[in-house]
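The structure under discussion appears below in the form of structure tokens.
Removed from the display is one protein chain of the complex; every other protein chain stays in position.
A, B and C label the chains in the order they appear, each numbered from 1.
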Amino acid sequence: MIVVMQSGCAKEDVDHVVGLIRELGLTDHVIVGTDRTVVAAIGDKRGVDMSSLERSPMVDRIVPILAPYKVASREVKKEASVISLGNGSSVGGDKVAVIAGPCSVENETQLLAAATAVKAAGAIGLRGGAFKPRTNPYDFQGLGEAGLKLLAKARSETGLAIVTEVMSIDQVDLVAEYADVLQIGTRNMHNFNLLIAAGRTKKPVMLKRGWSATLQEFLLAAEYVMSEGNQDVILCERGIRTHESYVRNTLPLAIIPAIKRESHLPIVIDPSQGTGHAYMVPAMSRAAIAAGADGLLIEVHPDPEHAMTDGAQSITPKGFTELMGEARAIAAAVGRTI
Amino acid sequence: MIVVMQSGCAKEDVDHVVGLIRELGLTDHVIVGTDRTVVAAIGDKRGVDMSSLERSPMVDRIVPILAPYKVASREVKKEASVISLGNGSSVGGDKVAVIAGPCSVENETQLLAAATAVKAAGAIGLRGGAFKPRTNPYDFQGLGEAGLKLLAKARSETGLAIVTEVMSIDQVDLVAEYADVLQIGTRNMHNFNLLIAAGRTKKPVMLKRGWSATLQEFLLAAEYVMSEGNQDVILCERGIRTHESYVRNTLPLAIIPAIKRESHLPIVIDPSQGTGHAYMVPAMSRAAIAAGADGLLIEVHPDPEHAMTDGAQSITPKGFTELMGEARAIAAAVGRTI
Amino acid sequence: MIVVMQSGCAKEDVDHVVGLIRELGLTDHVIVGTDRTVVAAIGDKRGVDMSSLERSPMVDRIVPILAPYKVASREVKKEASVISLGNGSSVGGDKVAVIAGPCSVENETQLLAAATAVKAAGAIGLRGGAFKPRTNPYDFQGLGEAGLKLLAKARSETGLAIVTEVMSIDQVDLVAEYADVLQIGTRNMHNFNLLIAAGRTKKPVMLKRGWSATLQEFLLAAEYVMSEGNQDVILCERGIRTHESYVRNTLPLAIIPAIKRESHLPIVIDPSQGTGHAYMVPAMSRAAIAAGADGLLIEVHPDPEHAMTDGAQSITPKGFTELMGEARAIAAAVGRTI
Partner (left out) sequence: MIVVMQSGCAKEDVDHVVGLIRELGLTDHVIVGTDRTVVAAIGDKRGVDMSSLERSPMVDRIVPILAPYKVASREVKKEASVISLGNGSSVGGDKVAVIAGPCSVENETQLLAAATAVKAAGAIGLRGGAFKPRTNPYDFQGLGEAGLKLLAKARSETGLAIVTEVMSIDQVDLVAEYADVLQIGTRNMHNFNLLIAAGRTKKPVMLKRGWSATLQEFLLAAEYVMSEGNQDVILCERGIRTHESYVRNTLPLAIIPAIKRESHLPIVIDPSQGTGHAYMVPAMSRAAIAAGADGLLIEVHPDPEHAMTDGAQSITPKGFTELMGEARAIAAAVGRTI
């Protein structure tokens, strides 16, 4: 940590800061510059809120130096993590993992139509929500356990790994019983109790970035899961809130090289949530793979016009098959397969 | 809802949309413009996802007309709500309610020092976190129930209403036992299960806006609480995420007149979280009252330099007393008291 | 400047950075921390792009320490600047300056109606655009010099100082001939050639913040004007672009205490552009004064429904008179007058 003093500070102001640094068990190092004095605090005190030093007299600001995450960081583990989904497939490594399916599980016909289609086109996982986080309390909230049972049936018919959302700590055991991967949605990335509960299961966790979370907060959310003993975290970018109105969310693909630099965890892109419009999904899927994404999470619905949720961003099985052809060509161009 | 067709659409495209609208039990109304045809769908189908119509052939976009919230809306209830805190004080109405105290409950000395000081200066409520949502899993997570007991002690000594955060559904009963107001933090505004659980208690809920939530999402979160039977929701604005870096959050005070127009619920401003810097808190407190806020939520710590959390934005008891003097002058200027 | 090295860097990496720092004529200071090594570069080299050091081997990032602005900064000039408008009034100091009038000069009747009304209510300046920056090339572009002549006429009839926008370097002399204050709009805050041209006139400049400019960029734009010899810069905040859709722009009033801390220049708030809705203007005007603003810039139109530009955010003369009454009460509460 670096404490930047205000210009014109007195020696006693600097001494006061030095005293506080020593109180914390850190080593101080004062540098008197031309215009400003800065005090470096040496030592690792992650867990202590050093921003409070901003309230000391004549302190201008605090600059943290160390990244706050540990087990999620590339510094601690150099080789990329590969997360096994339990059905013989995995996320991370040379193969690009594609997980597809409807936003919500609506009924058996819809789900199996989607599942068999995405399986045939090359997906390794089936997505589909049984518990749905809905902005509006009057909207369809999902089928609950009945939806989980349909997902299990789809797995037994197709062999696809099941990825489905868990919204609340009291659903964790139930969802873990049926799912291969627990999805934690963007609205719950900062639901720390849920992160901890998911970290205590033995199921891989697909963690979606909060729509205004920083990269650091995203990796700290992963750290919550991992510090409970569950190392199997798959990161998922699904777009952020910005001023842009031609998309539902702005999809920042530069997070792919950033994550690769900062962390060993795999990163998957959701181009459906990440744009909000079906017509943009193929282009952004290709772009994600070209940028180095480890996988895609795509909304596919047999009849988007009648989808109960997210129809506007759902593609059809036919559209998905075309997309997979394009995706394979891009994967080959970057030395990967699907 | 208005369906805007693409230019050059054929009659069968319009007919197809009309068919879908009738399928939903709505009445259609086609308007052929100079360049574009639009189809209005008349009737109230809140709860049906009509955005799926965007996937119909030659549809350009969907424009919703009705606001999706009901019981939180000013249309349904014209007079402003006044929420009683149970200790004789209330939020809403002519008096501006000030709730102050430390970010975290750290120990009895700290808490009582803060409580007696804010009481003396005119606060009606004591804020203080026993369960702390922390971005970093290695940071101080709060004292838990021990903290709640200290808050209850502070209440019995000062008469202040206790406002404290509940982070998870399994904490709701416990926190409701000790607190006068359940606070739901910005990170949990979209934790719908928690909103529902809080809606099933009989305690007032202070609901903080998510840092990138829209106004509509904010009121729909209130609607989640209210539709469970608990009408006592106090809205709290605590700043949003933007590109600005001289503040920790950007505090958009225009939400005050917007809420007053859209809803009957009281709106409180948190200038501490809303800026991140103690030196800005007095100016933004004055501004909030001048703009018509029904209350303030302010972080006060007897020793900010040593605060375990949020020291940078905490003011001292002395600073708070000065702030209250200024706040009273502004309140008087807008015809209110504190 | 602080250079933060990557973890695991070798001694030669540090030596290389030290060499580059010395090449620039700066003094180096190496601090070996527990996990990271940082290199401080001491000395003032504003004008040299030191971010290029980020490309040196094993450098993680660069942290600037010094603020890049000089003559606009509070460090260089401690006392607040008061800018004289030439008609006996000024901006800065104890009096809150109110400048009001229509968005565009449309015709003599409209302009004089607005001017006499705002004068009667206590404004010291008349705003009104003769050259209009319009997003759409087919929209009304302003009356040009004919509009300037009408503004001059309004000044001679009312004594109000004229504040009007200059959009381009070839308009500077012409506008300076008629106006008392040259306004540089939000879209031109980064039009450096225009800033330089305005800096070579002897007229005060009202500089609006770019809608996504940082505080630092805002003050550096002022520095462009001032470094040409014109010290009379009035800063104006008019709202920023965010994800919020219930306003046209988000008005971040915390910039007022931030500017007061960083700079000696006066800061004026535009609640009309800053919200986009007439019904929000009174609340945000009161809030701005309560937060310490040195003035207000308000759109007033005798007939907003028929305004050629910005009608949605224009208030009527009657509304303005009421607003001024409220504003005076707030000003008195913070020890100022209008």
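The working rule: contacts are C-beta pairs under 8 Å (C-beta built on N, C-alpha and C of every residue); 3 or more make two chains touch, one makes a residue touch a chain.
These numbers come from a predicted model, not from an experiment.
Colleague: Looking beyond the chains shown, say which of C:T37, C:S90, C:N188 or C:S285 touches the absent one.
Modeller: Selected residue, touching the omitted chain: C:N188.
Colleague: Specify the residue from the set C:K77, C:K95, C:K149 or C:R241 that touches the hidden chain.
Modeller: Only one of C:K77, C:K95, C:K149 or C:R241 touches the chain omitted from view, namely C:R241.
Colleague: Which residues does chain A use to touch the chain missing from this display?
Modeller: 212, 214-215, 240, 242-247, 250-258, 261, 274-275, 279-280, 283-284, 286-292, 326, 329-330, 332-334
Colleague: Since one chain has been left out of the picture, which residues of chain B touch it in the full complex?
Modeller: 2, 4, 7-8, 29, 31, 33-36, 38, 40, 42-44, 63, 65-66, 75, 241-243, 245
Colleague: Which chain C residues touch the hidden chain?
Modeller: 20, 46-47, 49, 51-56, 62, 68, 70, 133-140, 167-170, 187-188, 190-194, 211-212, 216-217, 220, 223-224, 227, 241, 277-278, 304-312, 314
Rule of thumb we're sticking to: only the chains that are shown with their structure count from here on.
Colleague: What is the identifier of the chain with the smallest separation between its Cα mean and the overall Cα mean?
Modeller: Central chain is B.
Colleague: Quick one: report the Å distance separating chain A from chain B, using the average Cα coordinate of each chain.
Modeller: 26
Colleague: Of all the residues in chain A, which ones touch at least 2 other chains?
Modeller: Where chain A meets two or more other chains at a single residue, that happens at 241.
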